[in-house]
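What you see is the complex with one protein chain gone and the rest in place.
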Amino acid sequence: MRTLVIFAMAALLALTSLVACVEGPADSGEDVVLRVGTTKPFKTDSRFADYWYGVLSNLTTHDSLIKLGPDMTPVPWLAESWTISDDSTEFTFTIVDNATWHDGTPLTSADVAFSIQYYRDRDPQAGWMQDLIESVSVDGNDVTLSLTRPYGNLMTEFMTYSVIPEHVWGDVEDPLTYEGTDRTIGSGPFALKSWDAAAGLFVFEINDDYWRGEPNVDRVEFSVYRTMDALVMALASGDVDTWWDYSGEFPYTHVPPLQDAGDIEFATATFLGVPAALGFNLEREPMSDLSFRQAVSYAIDYQQIADLVFAGYGSVPTYGFVPPTHANFNDDIPQMEFNQAKAAGLLDSIGIVDTDGDGIRESEKGDDLTLTLLTRGDKTSIVRSTEMVASNLRAVGIDSTVKALDTSTWIATKEEGDYDLVFFRATPWGTLMHASNASGYFDARRTGGGVLHNFGAEEYLDACDARLATALPEEQAELDRTIQELHQRYLPGIALVWIESVYPYREGWENWTIDHIYGGVVNSFSWFTVTRKD
Amino acid sequence: MRYLIALFVIVSLGFILPRLMPGDPLMNIVGEEAYYASGGALDELRSDLGLNQPLIVQYGRYLGGLLIGDWGYSYLYLRPVFESISEHMGWTLLLMLPAVVLGAAIAAVLGGLAAWNRGSRKDAGLTGAFLLAYSMPHYWLAMLVLFVFSFHLGWFPLGKATSGAASSLPYVVDVGWHMLLPLAVVTVFKAAYDFLIVRSSVVSIYGEDYILMAQAKGLSSMAVLFKHALRNALAPLLTVTAIQFGMIFSGTLLIEVVFSWPGMGTLMYDAIGARDYPLLQAAFLIVAICVLIANFVADMLYPKLDPRTR
Amino acid sequence: MNPLLQVRDLHVHFDTPQGVVRANAGVTLDVIEGESVGIMGESGCGKTVLFLSILRLQQPGRIVAGKVVFDERDITLLPEADVERIRGRDIALVPQNHATALNPAYTMRDQLAEVVAVRESDGRLATVLGRRATSLDGVYLDEVRDVFRDLGFTEERLLNRLLQSYPHELSGGMRQRVLIAMALLAKPRVLIADEPTTALDRATRAQSLGVLRQLNDRLTMLVVSHDLDAIRKTCGRVAVMYAGRIVEEGPTSDVLANPLHPYSRLLIAAQERTRGVPLPEVFTDTSDLIHVPSGCSFHRACPQMITRCVEVEPTMHDCDGVSVACHLYEGRL
Partner (left out) sequence: MRLPAFIMQNRAAQVGAVVLLAFVVVAVLGSVIAPHDPWAHFGPFESPSSVHPLGTNDVGQDILSELLVGAGVSLSVGALAAMLAVGFGVFVGLVAGFRRGVVDNLLMGLTDIVLVIPALPLVILLAAYLGSSIWNVVLVIGVVFWPSTARLVRSQVLTVRQSGYVESARALGAGDAWIMRRHVLPNVFPLVISKFVLTVAAAMLMEASLSFLGLGDPMVKSWGMMLHYAFGRGGFIQGLWWWYLPPGLCIGLCILALTLIGLAFEGESDPRLRRALER
């Protein structure tokens, strides 16, 4: 009996202590409320400390200088205009003069200058700025960046860096650990009203005097679920209106129940990234041999991957890796070809043949050719693709063992180069990194968690440098096509599939704008176009 | 003393194991796509977090910190580990303690009845049912429950601990509503486990002369069961519960994931994924301490339940 | 006059992995109000099963035939509720093993009070958890005092300590007294004493024998025991059991002085030697209860076996006041 009492007391204690630490805001009448479900692992409302909240804040509470428009070209935002010096080393942004922070203080060019420097000096994620941005000068509404060297990708980069208020961050040494409640203050269309960890709920209230005019939505709630299954149930049962993910695609396997639900509609757009791709370890035999890489490319049944793993929403990619969504997509590059005969021929031609007749080809040394396939265990669609490729390879006489690892271990193993083929995905933003065209993933000089940096051919690196060195659109266009061509020629990696992303939303919501980078229908543009008919 | 040694080993284990794992904790701070041609700021961060020092130094710091109640700093949450843990711990206990008590109570009553009517249809039914529950994969059953009661019937929320903004109803009621399903599932598994214990101990207690005596005194069978037999089955049940504690934590972990419950389970799972060393150390430590406390409490209570051991 | 307790051709079977054990194979016994009957026999002879069946507590054993009539009512047929009312209040039990017969989790006060509560109302859960069953005061406390005085336990202070204490804190003698006290508190009409003197030191044995002797002028008793002294001192009549049957029965003095049945002879002789210490199972082979031998179940071990013993099962014959089931005495009057 005594035990019971003790347990009961403890339980009561726990409960009361919890009641203390959460407040429940009351909701008002006929506001237009958009409830968004997501499975991103949000932790805090610190945009510096929590990578995912950082992204979320970019489309709710904060504004960047420019954004990447639906047509994949920069559009004005806090910067109403900009000029780029011919040598691409001086960027001048003219800041709008009617922007204000949520706390009422006006947003000035000084804030912009401060922000850029603050990111450069304090944000681990912005390390690249350190040896690039030499100085930032302010002249009236103009903010001018002087770079140490030409940098062509600056505009693209800057759309992910929002301007932050100097009067909040001015004297914050370490942004990662700053606990002040004003850390959420921005200039965006919405202000963060509450983050309730227990409820996994962000509530954003409309910013009535937003400098670009009022958004069409009065309140946005982002509701965090741990499993996609739970989220889809929430969508189908009307707990949330739509789905948001940054850099991920909506799992097609979860579409049918939403179609059955009846009141869910789908917007579609070609995904900017590559949801499943493989890269070669060019340091190792026989991957270092182009013919072998081509043989592998012929061995893979792309249509099957598109149909089975991506439920028919996929299409066969080209040798250029990046999908047509890209502004300067090179449409001369041929589609990937599934042709086991060619594959076999190529393998024979480079002396990889099955001499002992056990169905497995031997390498020059004479032992069975068994490749190590390194894959992301936490992404079932990637694992499934790997499974497919493995059986495709087996069909042309190449054996393989699959190493499926969780993200961190995957990264570590990849960094040690402990693989023959590595399976990964290129996120939308990822394909724009560096010299764009997914070069960020292959350029041997790069470092970073998600990227392979496995490819160091002179030609390619030069092309990347050239692309990085110019901010002039027509030059960029030319180089983009070149880089894609080079990718085809050297084949450091293979896009296994391109996909049509689907973005489910509840019937009654209309006129979404699709943003290829910031999570499909839920993005900075939609706030001003989306409407709900009642 | 044994408790202390155990504690020390666990502290060390919690420190070593995560660091044995490949993977760079910083990766999770800067995100999957982030890249750092010049990683200056990262190295800075690394030294801020003391990750650049030799393990032994880190270990020393960690132990020292613990002694002065400093649990370290979470890379994942970028806040003192203790805050994150105490927050999540509350939720887990809120789920576990009632489940432990309820489960034990249910098991005691039904297990007793089953044992009393040993070999009867009632016994077979009860034992069968609990064995079945005992055998089902936790998360699988949890998923089914969520699917049926929350999704199809829509009686309960689709997971989480509260509806936050939508708590026009008093907060506690709201939480109660949210915790009902997960609580039920955890309770079922706890009960299933205890049921077997209670049943077998009551069955053996039936051999005791004092049971015969109680019957001979003219007590009704219910009276014998609940006053004399069960009373003596409590002690073993207590011991088992204490030993089980760690196991219940594990079980709760999966169920928390299914129900998006913001407890220790999900915390640990994320921490492991993110290689959040300090958080992992602390979480392991906390859980272990809970188990130790549970055992300690059991040792304290035992004599109350069994006078012979006074 | 009409016997208060009649056992008629009682058959009790137990299902065991090894087979069906015929623990009682046709026991017949009458107990007249006021008399006290002793039952002798070794471990496994079925005497325990006999009195368990009288209380209908023989489970998991099954009463397959025969009846137990108490006060004109056949206990084997009564609904459970009625049997519960008979247990304790009409037929009380002093169990054999004082070390284990008291619930280790409750104080003496609780366990005595429980008896009173049951006697005063009933044995339902509500009652035994109720106030009266847990506290012992007023008239009831006095009653307990009296009972213990009768048991030669006069000192008030000691009694209070006794009531506070748990079984494991008491000596064997004490526990034995408490058990007897519990039986008496129930004010039964029949008292079944199972091995009342085993596992007691000499002094205590003498004491509790004394107590039993006083008792048997007050109420009907059934004393199950190895102990000849116990039987001799407390019982007017004695029955010897073997392999689930009563093989000899008669006035204690006659039977003990001059046992007729060969088994009785061996048993009593052995008992004389060992002075009441329980016997190793010399004569009984419990497997006989499963594969019952033909004819007289004792013939295998019987020193005076005759061919007839193997073929025909002997029936009870009366020879001058003592009835015995043995072929040696057939036709003798």
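Letters A, B and C name the chains as they come in the text, with residue numbers starting at 1 for each one.
The rule we apply is simple: a residue touches a chain if its C-beta (ideal position, glycine included) is under 8 Å from a C-beta of that chain, and two chains touch if they have at least 3 such contacts.
If you're wondering where the values come from, they're calculated on a predicted model, not measured in any experiment.
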- [ ] Just name the one of B:179, B:254 or B:282 that touches the chain not displayed here.
- [x] B:254
Open item on the list: Please identify which residue in A:33, A:402, A:444 or A:461 touches the non-displayed chain.
Closed with: A:402
Task: Hidden-chain contact residue, picked from the options A:311, A:327, A:350 or A:461 - done: A:311
- [ ] Consider the whole complex, including the chain that is not shown, and state which of C:48, C:103 or C:234 touches that chain.
- [x] C:48
TODO: Spell out the interface residues on subunit B facing the chain that's missing from view.
DONE: 2, 5-6, 9-10, 13, 17-18, 20-22, 118, 124, 127, 131-132, 134-141, 143-144, 147, 196, 200, 203-204, 206-209, 212, 243, 246-247, 249-251, 253-254, 257, 268-269, 272-273, 280, 283-284, 287-288, 291-292, 295
Task: For subunit A, residues in touch with the removed chain - done: 227-229, 232-233, 251-254, 256-257, 304, 307-309, 311, 375, 377-378, 380, 383-384, 386-388, 390-391, 401-406, 408-409
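Here is the rule we go by: only the chains that are shown with their structure count from here on.
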- [ ] Name whichever of B-C and A-B has more C-beta pairs touching across its two chains.
- [x] A-B
- [ ] Find the most central chain, measuring centrality by the gap between its CA centroid and the centroid of all protein CA atoms shown.
- [x] B
TODO: Could you grab the centroid distance between subunit A and subunit C? Build each centroid from C-alpha atoms only and quote it in angstrom.
DONE: 86
- [ ] Return the distance between the CA-based centres of subunit A and subunit B, expressed in whole Å.
- [x] 36
Open item on the list: Can you list every residue of subunit B that touches 2 or more other chains, as numbers and ranges?
Closed with: none
TODO: In the complex, go through subunit C and note every residue touching subunit B.
DONE: 52, 55, 57, 80-81, 84-89, 92-93, 95-97, 100-106, 114-115, 118, 122-125, 127-129, 166, 168, 179, 182, 186
Task: Residues on subunit A engaged by subunit B in the complex (per definition of touch) - done: 2-4, 6-8, 10-11, 14-15, 17-19, 21-22, 24-27, 41, 43-44, 46, 49-51, 122-128, 130-131, 174, 176-177, 179, 194, 196-201, 203, 221, 224-227, 229-230, 233-234, 236-237, 239, 247, 378, 406-409, 411-413, 427, 429-430, 433-434, 440, 445-451
- [ ] Under the touch definition given earlier, write down the residues of subunit B that touch subunit A in their complex.
- [x] 21-24, 26-42, 44-45, 48, 76-79, 87, 90-91, 93-94, 97-98, 100-101, 104-105, 143, 146-147, 150-151, 154, 157-168, 171-172, 174-175, 238, 257-258, 260, 262, 266, 270, 273-275, 297, 301, 304
